[in-house]
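With one protein chain held back, the other chains of the complex are shown just where they sit.
We just call them A, B and C in the order they show up, numbering each chain from 1.
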Amino acid sequence: MKKLINNPNDVVKEMIEGLLAAHPSYLRKLDNIDVIVRKDAPVEGKVGLVSGGGSGHEPAHAGYVGYGMLDAACPGAVFTSPTPDQIYEAIKAVDGGKGVLLIIKNYTGDVMNFEMAREMAQMEGIEVDEVIVNDDVAVENSTWTQGRRGIAGTVFVHKIAGAKAQEGASLQEVKRVAEKVIANVRSMGMALTPCTVPAAGKPSFTLAEDEMEIGIGIHGEPGTHREKIKPADEIVEHLMEKIINDLPYKENDEVAVMINGLGATPLMELYVANRKVAEILESKKIKVYKTYVGEFMTSLEMSGFSITLLKLDEELKTLLDAKADTPAFKQL
Amino acid sequence: MKKLINNPNDVVKEMIEGLLAAHPSYLRKLDNIDVIVRKDAPVEGKVGLVSGGGSGHEPAHAGYVGYGMLDAACPGAVFTSPTPDQIYEAIKAVDGGKGVLLIIKNYTGDVMNFEMAREMAQMEGIEVDEVIVNDDVAVENSTWTQGRRGIAGTVFVHKIAGAKAQEGASLQEVKRVAEKVIANVRSMGMALTPCTVPAAGKPSFTLAEDEMEIGIGIHGEPGTHREKIKPADEIVEHLMEKIINDLPYKENDEVAVMINGLGATPLMELYVANRKVAEILESKKIKVYKTYVGEFMTSLEMSGFSITLLKLDEELKTLLDAKADTPAFKQL
Amino acid sequence: MVITKNDVLKIVDKIVEVIKENKEYLTELDAAIGDADHGINLDRGFDAVKQKLTTLPETTDIGTILKTIGMTLVSTVGGASGPLYGTAFMRAGQVVQGKNELSEEDIVKIFEAALDGIKQRGKAEAGDKTMIDSIEPAYKALKDSLENNIALPEALNRAANAAKEGMEYTKNISARKGRASYLGERSIGHLDPGATSAYLMIKSFSDVVNLS
Partner (left out) sequence: MVITKNDVLKIVDKIVEVIKENKEYLTELDAAIGDADHGINLDRGFDAVKQKLTTLPETTDIGTILKTIGMTLVSTVGGASGPLYGTAFMRAGQVVQGKNELSEEDIVKIFEAALDGIKQRGKAEAGDKTMIDSIEPAYKALKDSLENNIALPEALNRAANAAKEGMEYTKNISARKGRASYLGERSIGHLDPGATSAYLMIKSFSDVVNLS
């Protein structure tokens, strides 16, 4: 395990310290508990947005705390959802009197921990609602399973619900746009190499030198299948087919695109992928409104990427374009 | 070689296509030659800033083309400086009547290619000047060698000279602040794993599972020495000692900090490193004015990072804080 | 036979120890069909439990001890297993509130409350390839044995054996809850990490009682 860390058990604590040292004008931490909030939290008269998840997905989620996005992020242990007390303290810290929306990725652990926290906060009379993001088309959506995983599409929920909350909208309205994003966003990823949870000390899975995993989860969960590495264009074609056919995205639709690196994939390769994504969308007459290329929802040092499409209407376009100013997501 | 690419020989071409597809509101490419310019180039009455270098350092340099930073970037082949005709065309395309400043990283090849282009443009009557960035303290500065390499500190030159040019300053003034940055910026990096030039197909060097290279160059050039991997804090201490003692940075100085990932290092680990950087600076009573953590000047999929310090005065602070809006560097 | 407060503490110590011994093993099981953290999560939680129990007054009753364990697990484990095991211990504590020793009936109640808590919290059933697949058969075996007048140590032994069988059965089925469910059929052939950790805890319970 080659990592730039000290003791594997201190990695989350030290990351948070480094994060706070880097962004003192954006962020502060609550006393005695791992909750990162906007410097100016609670913002009076604004719905508070709380998200979080296991650590190891940086810049998610603390990197999205700030103007026009989240009010608080709860970092759990690496790849482990945060605990109810973290989330509960976050809710209390960001409640500006208009209620709090929890943005949860659809994992059993996340849902349970967030819902326990929600119950705790509601008992104190705080208005709390939630949305559950499940954009990963690699996973069959069935009533017999946990349902789809939440992956990079979550960042669009943060951005758009964040813009709506920043406008001063009600909890109900913020929840409505968040759910509109969730209804219109689809993602799928793949990995070339695995990642290693620091405390585990060895890779979560192994791939041969000529193998890749299609449909990988952002915690290194196995995907739909494994196959020999193919040229980037063929990989993109496969992922795009799954994504486009799922909603489905249709001729004359307008979309936002996110090409998300999983941690170790050079930006150069993400652009090579985007080239093919743009070509496919053009050939299907789906219009690209805006494209984001970079690392938004990572899996430690995994090499691989995911593609996310979000179908836009006028409302979503305006909110997507709205100003945001957070450590990891800035838009003028 | 596990890469998300098609044919290794097409990687730069396809990257550029993907880049243009992603950022049509920021960038355009000149016809028939690999030069990326601001959408609105040439900006009348503004000094034009041209930089560039080998590809493989993304988001450098095309990611910094836009409002408040560069006017053009010339991407060469992977790790190979661009050719004079690219640079010459870039100069012509961004000359808004106030002259053009070339921002060159101190490599023999870069310097020769940029200077050949400069001669060509000057013969056509365009006012062209240049600065050479050489921030890497890993390399001995001696008249007997090429001198120090230019690495991540270059991004501060782009930012600050870019802000000055955006103000409408003269070529002489823009050059003066660029040189002030160069005089006050120092960097040093290290690698945990090597990178592979796509066309070469195998790693530029090898490191044992327990080894790291200290003082690595951004093209995988060997560094000062190789040793057993140490905890992050000890690595940071070593790099910081070299950097701080070089200028030297002193008590009561104010600095900007850049923690730059080389390609495959998770943001989590960069924050762990920043924690120690902040601690060391505090202990030396050097004040941190602003910190940037992320991937700014990469080396393909190399795992490792560099630390950059820039000593600030009031002028540099104002310019560093100025608005910037480029694909990879946004500041409100 | 009754279980004293001291026995309870010994059982908890044993669980802490066994989880630590199996930290890597449980994590590897989770790597195969999940996200490679189950052993790490539980070990972090039970370390905190051990720590926390040293801060409780001598006079603390068994119910409060179990609830404290549950709350500590909830606030330190995270993931799916944190709320699930946390709820299990908290519910178990509720049904023996104020007691300083546990009758055989109490022990059945504890198992029942824990199992119900997990099922409610996780909305899963036996056969979904979760910890329920070892806990439910263990509960049934314990209850049956005691109803048939089998002594507690042997009843617990049978419960542990039933848990083991349940755990092994998870190898043959595909997951319908939790992270492993994303794998569908591909989860077949792998033990469920939570079913394994649940077995280890029940086995620890049985071992301590059988050895004392």
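Note that contacts are C-beta pairs under 8 Å (C-beta built on N, C-alpha and C of every residue); 3 or more make two chains touch, one makes a residue touch a chain.
In this text, all values refer to a predicted model and were calculated from it rather than measured experimentally.
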| item | value |
| --- | --- |
| Touched by the hidden chain, restricted to displayed chains | B |
| Sole residue of B:M15, B:V78, B:A161 or B:V293 that reaches the chain not shown, by the stated touch rule | B:V78 |
| Among B:E221, B:D253 or B:E269, residue touching the chain not depicted | B:E221 |
| Touching the absent chain when the full complex is considered, from B:L4, B:V35, B:V50 or B:V197 | B:V197 |
| For subunit B, the residues touching the chain missing from this view | 54, 76-85, 107-109, 112-113, 116, 138-140, 144-146, 149, 197, 199-200, 204-205, 217, 219-222 |
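Here, only the chains that are shown with their structure count from here on.
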| item | value |
| --- | --- |
| Inter-chain centre distance, subunit B versus subunit C - centres from mean C-alpha coordinates, in Å | 55 |
